[in-house]
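Got a structure for you, written out below as structure tokens; questions coming shortly.
As you look at this complex, bear in mind that one protein chain is not there, while each of the others sits in place.
Chain IDs A and B follow the sequence of writing; residue 1 opens each chain.
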Amino acid sequence: MNREEGAAAIEAILFTMGESVETDRLAKALGEEIKDVKDQIVYLKEKYAKADSGIGILELENAVQLCTRKEMYEYLIQIASTPKRNVLTDALLETLSIIAYKQPVTKLEVERIRGVNSDHAVNRLVEFGLVTELGRMDAPGRPLLFGTTEEFLRSFGVRSLEELPSLDAVKVEEFKQEAEHEADVKLDI
Amino acid sequence: MNREEGAAAIEAILFTMGESVETDRLAKALGEEIKDVKDQIVYLKEKYAKADSGIGILELENAVQLCTRKEMYEYLIQIASTPKRNVLTDALLETLSIIAYKQPVTKLEVERIRGVNSDHAVNRLVEFGLVTELGRMDAPGRPLLFGTTEEFLRSFGVRSLEELPSLDAVKVEEFKQEAEHEADVKLDI
Partner (left out) sequence: MALEVKLQVFEGPLDLLLHLIDKNKVDIYDIPIVTITQQYMDYIRQMQHDDMDVTSEFLVMAATLIDIKCRMLLPKEVNEDGEEEDPRAELVEKLLEYKMYKYMSYELRDRQVNADLYFYREKNIPEEIEGYEAPIDYGTLIGENNLSMLNGIFQGLLRRQEDRVDPVRSKFGKIEKEEVDMDLKTEYVRDYIKVHKRFSFRQLLEKQHSKSEIVVTFLVILEEMKLGEIEIEQQETFGDIVITSRRDVNE
């Protein structure tokens, strides 16, 4: 393995591992002598010293690690403060409405109503801080119960859950009858 | 910001974020035009094409992400734990290919093509993060529409949906004849 190839392999390993990796571990993975690995690390350091590099190598006792170069911090701060544009998609809104009205509610119940796996949607809502775990249901498997947060109330401008518009019982009955009627029509071929 | 500096900043950002970052977000963080950012990404790609590089750039729709070069695999499996791979059965692959090519598509349409209930298959693909809900169709019953995710692009090594393998006309004709022949056979009751 020449210097360049060795440097490439070390770069790939350090990139994937994230944490620091001991020199002897690198040597073992590459099937090289430790002194050769050290030489390849020197090559890497030189490569990272160029203006076109955003990353650098951090040398610890008998180990090395990749890190971003100090000069790049201002861009990292910029990217951190320009977050992805978050919006509530249809899937998220549906899930949120179920949790708001049926809380405390399990993910399974949400999925039963929506008819589709809702892991992702529930997780996103938790990430956004609109939904939180309320505890576990006293049932087989002890599933998690979810409910809305204070942030939910604040964001939607309500003081308490009682302010949620109530479901019209008449309307629910209407839906039921419509569904039955439609089924009758279909069979009346 | 010259090309090299831009490339360095992008490298630092992608290295830190790990996940894919949209080109327009990069442009905003760097205070650059999108076209300049694209040019800097080209610079990065060239840099990573050299023998001394262990990492590469992955282009996904309107985003980019860093990954290791596939030649590094043999060293990486020595040291890194291989990512858990979801085993896709024939049924799942079939469903996935229909969703990939026909997206946005409803479950009903998938079932029409496969001739079989596909609830389970679609749900599994959503669980694996390969498929996601795109919204609801503006049609009676407002059925859910499904499409593939970025994880799908990554898992199947395609940069955009346009890169999906396509069927050439010869093959289509071949299949057509096969299908006609098979239909005849079936009808020979």
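As a convention for this text, a residue touches a chain if its C-beta (ideal position, glycine included) is under 8 Å from a C-beta of that chain, and two chains touch if they have at least 3 such contacts.
This structure is a prediction, so every number in the text was calculated from the model and none was measured.
Trainee: Write down which of B:26, B:41 or B:66 is the residue touching the left-out chain.
Mentor: The single option touching the absent chain is B:66.
Trainee: Among B:2, B:62, B:89 or B:160, which one touches the chain that has been omitted from the display?
Mentor: Of the candidates B:2, B:62, B:89 or B:160, B:89 is in touch with the missing chain.
Trainee: Hey, which chain B residues sit against the chain that's not shown?
Mentor: For chain B, the residues touching the absent chain are 15-19, 58, 65-70, 72-73, 76, 80, 82-83, 85, 88-91, 93-94, 96-98, 100-101, 113-117, 120-121, 141-142, 154-158, 164-165, 167, 171-172, 175-176, 178-180, 182-189.
Trainee: Since one chain isn't shown, list which residues of chain A touch it in the complete complex.
Mentor: Touching the missing chain: residues 12, 15-16, 18, 67-68, 73, 76-77, 80-83, 85-88, 93-94, 96-98, 100-101, 113-115, 128-129, 151, 154-158, 163-165, 167-168, 171-172, 175-176, 178-180, 182-184, 187.
Following the convention adopted for this analysis, only the chains that are shown with their structure count from here on.
Trainee: How big is the gap, in whole Å, between where the Cα atoms of chain A centre and where those of chain B centre?
Mentor: That gives a centre separation of 18 Å.
Trainee: Using the touch definition up top, name the residues of chain B that touch chain A in the complex.
Mentor: Residues 3-5, 7-13, 15-17, 21-22, 25-26, 28-31, 43, 47, 50-55, 66, 68-69, 71-72, 75-76, 78-80, 122-123, 126-127, 129, 132-133, 135-136, 144.
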